[in-house]
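This part shows chain A:
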Amino acid sequence: MAEQRIVRTVIPLLRRDLILASLKRGERLDGRGLQDVRQFTVRTNYVSKAEGSALVELGKTKVIAGVKTSLVNPFMDTPDQGVLIVNAELSPLASPFFEAGPPGEEDIELARVIDRGLRSAPAIDFGKLAIIPGVKVWGIYVDIYPLDYDGNLIDASGIAAMAALLSAKLPKVKVEDNRVSLLEEYERMPIVRRVAYVSIVKIGNHLVVDPTLEEEFVSDARITFAITEDGNICAIQKGGAGSFTVKELLDAQETAFQAAERIFSVLRSL
Partner candidate 1 sequence: MIKRAAQVKLIDEQGRRVDGRLPDEMRPLRIEVGKLKSADGSAYVELGSNKVIAAVYGPREVVPRHEVIPDRALLRCRYAMLPFSVAERKSPQPTRREIEISKVVREALVPAVFLEEYPRTAIDVYINVLEADGGTRTASIIAAATALADAGIAMRDLVAAVAIGKIGNLLVVDINGVEDQYGDGDMPIAMMPRYGEITLIQADGVFTKEEVKRALELASKHIDEIHRLQIKALKETYAKIEEGE
Partner candidate 2 sequence: MASTLMSGEKRIVVPGDLVQDRAKARVEGAVYKVNSQIRSKVLGVVLSDDGGKTLKVVPLKGKYIPSEGDLVIGKIVEVGFTSWTVDINSPYLAVLPVSEVTSKPVTIPRSDLSKILDEGDLILARVVSFDKSKEPVLTIKESRLGKIERGIVVEISPNKVPRVIGKKGSMVKLLEELLEVNIIVGQNGRVLVVGRNEKREELAAIVIKKIEAEAHTEGLTSKVREYIKARLT
């Protein structure tokens, strides 16, 4: 709820006009083209106590994601699959616009969109995570914490989560008499495909990729595509108070695929 109020009172109209004028000329205030993703860096194994972790800096937006694993009981309807739980918290540390307290709708939406992409792709071979089917499986916890909010938390969080998983290690296990023991050796998380998240906002009639905070504030609506390495869409999420025509949506989809390539080129090196 706070978000709606903030958007209306913070950005004066003057700034929106400036941004629109720039977009008409095909450029943005930071000099990027409308379809350009910001420069970004990924540092994996940032936190040694986590089984996997990554710190991403996408422009000035910073997100850290950590992967923790533990032995859990499988869900009743999927006894032969591991469990994935994705969580996110928009801590007030990251922005004057975030409030302390229990997860709000923004935190929850972020976590669920990232979860959806990873789960649908599927990014992980969940079957390989079953140790004793019906009894014990690996539980993979991905926790996402933005540290600095300058727009586009979804894409930055997606890179962080994917990178953390790609670099994550699982202890090898031994099963004897229905008991599981952890060995000192490790193996890689069974990732079967990479997923990239690309968010595009609509400002006036312009579709703008990887928005900064200011661009988000003056935008009417947002569309996020989660794209797999094999060229499919594994999640879509529209957000914001505006709308898209069918043509705008399909154009955004095309643009998202192009932008995804930049993200994959970095993820492939991990």
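Selection rule, in plain terms: all candidates are chains of the complex that A comes from, given by their letters.
By definition in this document, a residue touches a chain if its C-beta (ideal position, glycine included) is under 8 Å from a C-beta of that chain, and two chains touch if they have at least 3 such contacts; residues count from 1.
The structure displayed is predicted, hence computed values, not measured ones.
Put simply, of 1 or 2, the chain that touches chain A in this complex is 1.
Per the touch definition, chain A reaches candidate 1 in the complex via residues 1-2, 4-5, 8-9, 77-78, 81, 103, 105, 108-109, 111-112, 116, 119-121, 221, 223, 228, 231-246, 249-250, 253-254, 257.
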